[in-house]
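What follows is one structure encoded as structure tokens, with my remarks underneath.
Omission of a single protein chain aside, the complex is shown with its protein chains in their original locations.
Then we have chain A:
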Amino acid sequence: MRSWLTAIRIVLRKELLDGVRDRRALFSALLYPLLGPLLSGLLFGFMADKQRDAADVPVPIVHQDRAPELVEWLAGHGVTVVDAPEQPREAVREGEVPFVLSVPEGFEASLAQGTPAQLELIVDGSRNDSRAAISHVQKLLGYYGKELAGQRLLARGIDPEIMHPVIVAEVEVASDQELAASVFAFVPMFVLMATFIGGMQLAVDATAGERERGSLEPLLLNPVPRSAIVVGKWLAAVVFALGCVILTLIACVFVLEYTPVRDLGLSLDLRVPALFGVLLAAAPMALMAAALQVLVASFARSFKEAQTYISLLVFVPMVPAVIGMMTGLERSVGALLIPGVGQQIVVEQLLGGGAATALDYLLPMLSALAVAGACVWLTAWMFRRESVVFGR
């Protein structure tokens, strides 16, 4: 047993040294954690900017003279009314302005007669970036309409309250952090994907690469159990995967703390204990991801083939993550026991400011460890087969 552990340590140290010197392995372990969170940070920051700016967007109106009361009302509500561009439709289509409000002829007359008066809002529905500004101006116009309706009812001696037979009040039960977690569902996904991406290159290089270079035969000639060699290689990939997870978490914290994401009015629980909880939940996933990769790469007949299979494996953690983002994952014993899904639930809960129970950690950990153990055992079995060693 002791010599077995010693052999594992020797192989692990060599593979780590080799991995650190491998520019490709380092790139995938270092670049990914920075790229994903930073890109989404930029995206969310951009969204926050749009939302904040929506209130400040000036309202271009065609034929302001046909609706002086409306213009006055808008100005009284802090809106800057400007002259519309020469060609309002073209301008909207080109994105020069997010929308143009047009007052048709007879607007004032209709108002005076109390018949529905029409306003035209020229928009381009295919432009995502103008959506916030459009809904803002629509809301304003809605208020204006309601105010007019109220005045008319009052003039006829009717209480405007009659317009509201039912009032729906939303009672928000989610904490701010839970709301934030649903918006930032990308964080658990990045964390769980990091477990697959971090050790990917190393796993391929240490198995399929080892055989393709012709260095597997000499390696296996050392008086060391094959299982020790496989475990050493597996653990090296695990170390890279965990490093990638830690970097991803750091990058996410950085993005959420130092970009305009905060202006969305949401905050994630990014205190140190929660982060350690995430790491604890992700660790078994890293063990499993690396074991799957080592197995698949040993099974492949060449380095290229192994890379193809393994890049497909990255989609495995994405499935529960995407389901979680779309519909939310239900927390049940069954779901917790599915590797990947369980981790997703725990990480979401932790980042949402909730506390995870021991069972929440334990169940996904057990299932992930079972899968990892089975994969490593199978790989060790394959390494004892002549057809695998000699690539037949």
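As a working rule, a residue touches a chain if its C-beta (ideal position, glycine included) is under 8 Å from a C-beta of that chain, and two chains touch if they have at least 3 such contacts; residues count from 1.
Here is the rule we use: contacts and distances are computed from a predicted model.
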Worksheet item: Going by UniProt, what is the name of the one chain that was not included in the view, given "CoA-transferase", "Putative ABC transporter ATP-binding protein YbhF", "HEAT repeat-containing protein" or "RsbT antagonist protein RsbS"?
Response: "Putative ABC transporter ATP-binding protein YbhF"
Worksheet item: Of the residues A:Q118, A:S135 or A:N222, which one touches the chain left out of the display?
Response: A:N222
Discussion item. Need a quick check: the contact residues on chain A for the chain that isn't drawn.
Written reply: 3, 7, 10-11, 14, 17-18, 21-22, 213-225, 386, 389, 392
